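Every protein chain except one is present and positioned as in the full complex.
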Amino acid sequence: MVVVMKERVTTEQVEQVIAKLVEFGMDVHRSTGASRVVLGVVGSGKVDPRLIEMMDGVHEVLRITEPYKLASRTFKPEDTVISVGDLRIGGDEVIVMAGPCSAENEAQVNSTAAAVKRAGAKVLRGGAFKPRSSPYSFQGLGEEGLRLLRAAANTHDLKLVTEVMDISQIEVIDRYADIFQVGARNMQNFTLLRELGRARKPVLLKRGISATIEEWLLSAEYVLAGGNTEVILCERGIRTFETATRNTLDISAIPIVKQLSHLPVFVDPSHGTGRRDKVAPMARAAVAAGADGLLIEVHCDPDHAMSDGAQSLFPGQFDRLMAELRIIAPAIGRSICLEPVARRGWAR
Amino acid sequence: MVVVMKERVTTEQVEQVIAKLVEFGMDVHRSTGASRVVLGVVGSGKVDPRLIEMMDGVHEVLRITEPYKLASRTFKPEDTVISVGDLRIGGDEVIVMAGPCSAENEAQVNSTAAAVKRAGAKVLRGGAFKPRSSPYSFQGLGEEGLRLLRAAANTHDLKLVTEVMDISQIEVIDRYADIFQVGARNMQNFTLLRELGRARKPVLLKRGISATIEEWLLSAEYVLAGGNTEVILCERGIRTFETATRNTLDISAIPIVKQLSHLPVFVDPSHGTGRRDKVAPMARAAVAAGADGLLIEVHCDPDHAMSDGAQSLFPGQFDRLMAELRIIAPAIGRSICLEPVARRGWAR
Amino acid sequence: MVVVMKERVTTEQVEQVIAKLVEFGMDVHRSTGASRVVLGVVGSGKVDPRLIEMMDGVHEVLRITEPYKLASRTFKPEDTVISVGDLRIGGDEVIVMAGPCSAENEAQVNSTAAAVKRAGAKVLRGGAFKPRSSPYSFQGLGEEGLRLLRAAANTHDLKLVTEVMDISQIEVIDRYADIFQVGARNMQNFTLLRELGRARKPVLLKRGISATIEEWLLSAEYVLAGGNTEVILCERGIRTFETATRNTLDISAIPIVKQLSHLPVFVDPSHGTGRRDKVAPMARAAVAAGADGLLIEVHCDPDHAMSDGAQSLFPGQFDRLMAELRIIAPAIGRSICLEPVARRGWAR
Partner (left out) sequence: MVVVMKERVTTEQVEQVIAKLVEFGMDVHRSTGASRVVLGVVGSGKVDPRLIEMMDGVHEVLRITEPYKLASRTFKPEDTVISVGDLRIGGDEVIVMAGPCSAENEAQVNSTAAAVKRAGAKVLRGGAFKPRSSPYSFQGLGEEGLRLLRAAANTHDLKLVTEVMDISQIEVIDRYADIFQVGARNMQNFTLLRELGRARKPVLLKRGISATIEEWLLSAEYVLAGGNTEVILCERGIRTFETATRNTLDISAIPIVKQLSHLPVFVDPSHGTGRRDKVAPMARAAVAAGADGLLIEVHCDPDHAMSDGAQSLFPGQFDRLMAELRIIAPAIGRSICLEPVARRGWAR
């Protein structure tokens, strides 16, 4: 913390500020310049900067250290690479997670899983418990949905990511999924984050629609501080004044987070735009900007999806997008792989 | 829903749109104007407007009905007045809830409760379970905090409001508090809202920092739909580009919500501004704009508060604010009452 | 400027930063703490903080001095009170400026002026040159409008404020008006601001809808730096994600600007809300929060106004609002005066 005093300040005012800081257990380093006194403040104590800012003679208080530690690149300079079976998230390969918004029935889950696998996705996404703004909307199939998703993932050799909304769901989801997904609305559900810190599976943590990057990394810190080092960040759009899109997908968050943190960063262009025809351009932009992966909604029959059909790609659109991404990835030294089997399937 | 077709549209395109709407169980009312076809759509079916919007020939889709029902003034034209013992929230009297951010110890809780009672507050506020952005901050006293708050409320004849962060805390808080408070970060914790819908105590529901007024009322709808008709809305600042304040307290939300809904609307100027010296002006503004009540942080010794001391008023500041509010309230036909005993205390 | 180095930094990195700062003509004051080196930087040189921030070993760069000088309370601690004839803006009296959005014809201007005078307004507002987002909207009467406004102001003993959109309009407006108004869209039209710095009449400077308070004060600085010390700031709403109002009127800007600057602060609740039925609550809130005055749209026949009728008050609504404001103003030690003649008119 740096305390900047006003230009015309009395010695008494400076001493009162120093006394207050010392009282809170801080070491104060006084530096008298031509026009101002500046106090460098360090120490193991804790003090709310706003309290100091309101004292007489104080011009402003500047915070120094970022409040997160384990999530920062200062703490861990090299990239975190997360292994899920043979899959490596955060490495050279751009990983695509794709599937329906919600699991609806066996045929839908299975046929969508087949389609995304064929196009090159490595992880199946799909929801069994759905958070909905309105109490009158479809709320998901529950455990039956998890069963369908797991079966389809096994059949098509995909990993499975699914959303956990509440600590009461952790246990059941843990039995079916490979990766826990925490939705944007739960980014600051600290009870849930703390509990997932005790889990031993990766957590994909979406950014809240009004969360700053700092708050997002602080939420990751809750999981990391609990001992779970496998956090995947996922940008999905922030709320701005613009109404032409549901949210404004913050592509610039990708290079910023890559600089501040060692954790992998994904992008969800489906929720970030809310419209199918905007998903491909934003997915391409995300990979070009350096994202480690994508989370994309694909549905075998989007027009009859029970939720979010409007933002789900048709399988053919997803195929085409994956082909475009394979051209872009090398521009930044990355790749998007096809399994040998899938490649054969593609050729047919 | 109203579907507006493009200016140059083919008969076939119009028919495809109608067919799709009928397939979803809607009745369609076609209206052909000079330059456009407009389709009025009603019915008990459900269809995602975005799906229609992406069809050929569609210019845009306009939603008609507000998605909340029980919370709307259309559903219930007269103001909701909530009784807590002899207290009436949402009536002529402007109700002030005041107290410390967190319960810290008996002396602090008791002395603050005495101070706010003397000045005219009717409800004691204070936290026992604290949601904190950083896992390294003070997290509250838990049940011991609830015990202290209840005892102080009883001693000083105040009602008690306290925050519930998770469904696991409902039972214990129910044993101590008169009103459940749901914090801004939990405004879309639907599991919690649904559970509080089964409670038989009022719920003070804070607006999320990036929630639109519509989303806020939808969250109230979750509680109302569960059978709990006693929801108090509380504005506490929204996130904007301005950095001079922690949040931008949206005073204009007061008259808007009063128009859209029958529920009482409170304002929390402490969290809304984050700085003690801005609390009084914004509290005055809130009452002048028609708020039904206020939620204010007061601490017997703010400089040594364990959390949010910077935004807590000194007891003397709170006294003075209450005196100012008593002048303002009559301008809009309201009052802020003093108990007979308190009035005597004031005179001494 | 304070340069905070990273925790693990080499001596060479620190020296390179110091060398760069010295090259830009700054004095550097090095302060070595337990875990970090912090550099206090002062001097008459100029350096872009972002340039330093990108150097190796630098953690972050914190700016100290506010970039505006003449507009700050540090520079001039006492309130600025602006005299326009016998009117004092920024003193104990809350000054209300009211009138139609645009001058349309003699009858409309005159009848509206009579109505606002009778209710207690001291300044007539009205536009002759209108900035419109669409090239197809009504663009104002031009000089003929100015003539009508001046005549009505004279007849009813009111001062006149009107908007100047471009330097080419300064001369003609100067012949008719008492106060220049700069609209929100022109808040950063620096050519215009510089030119108004040479004028010898007060400038009412509206805040841009996306301007921070700091940028707003910097725009005031352009006028002040030109030698014109009479700037009135006017809050009129900022753009946020909320769509229930046209803009979010930032009432909290009032106490903040009063603290940072000595200039008077007004509020325009008509543009800030965009709807007639929200004007009175927000006008009351503004006065309760400490505004020095209000700018309100009133029209003798709002339903037939050529622009912004929806946000214009009927004369009767304005009367009633003024009566409410007279109750509120004393709560903060202010008054809203009625002329003796007007008072008689009111009694009849």
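By written order: A, B and C. Residues from 1 in each chain.
We adopt the following convention: a residue touches a chain if its C-beta (ideal position, glycine included) is under 8 Å from a C-beta of that chain, and two chains touch if they have at least 3 such contacts.
What you are looking at is a predicted structure, and each value in this text was computed from that prediction instead of being measured.
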{"item": "Full-complex contact with the absent chain, from B:T80, B:S102, B:T240 or B:S261", "value": "B:T240"}
{"item": "Contact partner of the left-out chain, one of A:I213, A:L233, A:L263 or A:A310", "value": "A:I213"}
{"item": "Of B:G25, B:G40 or B:G316, the residue in touch with the unshown chain", "value": "B:G40"}
{"item": "Hidden partner chain, touching residue among B:S31, B:S83 or B:N105", "value": "B:S31"}
{"item": "Touching residues (missing chain, whole complex) on chain B", "value": "2, 4, 6-8, 27, 29, 31, 33-36, 38, 40, 42-43, 59-60, 62, 64, 74, 210, 239-241, 243"}
{"item": "Residues from chain A at the interface with the omitted partner, ascending", "value": "210, 212-214, 238, 240-245, 248-256, 259, 272-273, 277-278, 281-282, 284-290, 324-325, 327-328, 330-332"}
{"item": "Residues in chain C touching the chain absent from view", "value": "20, 48, 50-51, 53-54, 67-68, 131-136, 165-168, 185-186, 188-191, 194, 208-210, 215, 218-219, 221-222, 225, 239, 274-277, 302-303, 308-311"}
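Assume only the chains that are shown with their structure count from here on.
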{"item": "Most remote chain, CA-based centroid, reference being chain A", "value": "C"}
{"item": "Between chain B and chain A, distance of the C-alpha-averaged centres to the nearest whole Å", "value": "28"}
{"item": "Centre-of-Cα separation between chain C and chain B, whole angstrom", "value": "30"}
{"item": "Separation of mean Cα positions, chain C and chain A [Å, integer]", "value": "40"}
{"item": "For chain C, residues contacting two or more additional chains", "value": "210, 240-241, 243"}
